[in-house]
Each structure stands twice: as structure tokens, then as C-alpha cells.
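I have a structure here, written as C-alpha cells, and I will follow up with some questions on it.
All protein chains but one are shown at their positions in the complex.
Right, chain A next:
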Amino acid sequence: MGSKFFINDNQDLLIEILKRLDGRSLGVAACVCKQWCAITRDDSLWEHLCFRHVSPPPDGVRTVVLALGGYRRLYMVCVRPVLNRLRKWKPIGMESASDSEVGRRVYWTRHEVELSLSLFCVDYYERVLLGGGGGGGGGGRHGDAACTSSLMFLCNAVNV
């Protein structure tokens, strides 16, 4: 007799699958049902997303990232815009790469990691310690993506 396979009964499998998604799909997945929402909010999924292409993942990053707001926030605020913006930008040393190669680049270099983390730290400092971003006011920001003041430039549309 056939038994129906229901993914929600197999949480481990579900997580394995979700681990392979990109950020946008993860966001979409969060809207499916309560269970999926709860799972996708787990920071480890986002950690995996942030650093799965960086090998080996940098030491000690987890403590820092968790202290500064968690991987999901790191992804939303820094990693995603950085990757998006820099997707079309050819880093030094890759100038000879064709556009399609660069476009498909999903890994990111050590420099991008460092830059994202630095920006993330600045974000934390402004948000938490300077009280919502040095006089920038709170209205009009995007909801959860929470673009705080100094990282506002990451939210602006870019004419690439």
C-alpha cells in the first residue's frame, strides 16, 4: 500500500532542501505555512546561505554575527545587497572574465565577506547604540529588511 509522503512530517529533509535555496526563495518559503515560517527563521539556515560558498567559513564569525544581530539580518542588510550590486562589478583580477561568468558567480571573495561584516557592524552600532541611526529618523524604511541610516545606500536603486 502506498503511503503519502508529506514533507512537513520530515523536518530534517525539509531543512536539507531549504538549505539549498537562495535567499529570495527562502523568503517565499517562509510564507507557505507556520511550520515553514518557523523553520526558515532559524538562523542556521541563513548562516548556511551566507557562507556556503565561502570555504572554509571564517573562524569565530558566528559569535560576532550573532552578537550583531544574526545571520538572517546579515543576509538581508548586507550580504544580499552586496552580492546583488557586486554581481555585475568585476573585482580586480577578474576583468578578463566574461559577463556570463561573472553573472553566475555565487561565491564571494574574502574581501566581500570582510566588507559585509564591517558594514554589518556599523549597522549594529548605529542601530543599537546610536539609537536608530544618528538623527536619520525612522519613517519610510522598508519593513523587515530594515535599512538603517548609514546603510541606506544599499537600499537605493542602482543604475548598474
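FYI, contacts are C-beta pairs under 8 Å (C-beta built on N, C-alpha and C of every residue); 3 or more make two chains touch, one makes a residue touch a chain; residues count from 1.
The working rule: contacts and distances are computed from a predicted model.
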- Item | Candidate names "DELLA protein", "Fibronectin type III and SPRY domain-containing protein 2", "Histidine-containing phosphotransfer protein" or "Glutathione S-transferase"; UniProt protein name, chain not shown | "DELLA protein"
- Message: Going by the contact rule already stated, which one of A:Ile15, A:Ala30 or A:Val122 would touch the omitted chain in the full complex?
- Response: A:Val122
- Query: What is the set of chain A residues that contact the non-displayed chain in the whole complex?
  - Reply: 58-61, 63-64, 67-68, 81-82, 85-86, 89, 91-92, 111-112, 114-115, 117-122, 124-125, 129-130, 133-137, 139-142, 149-150, 152-159
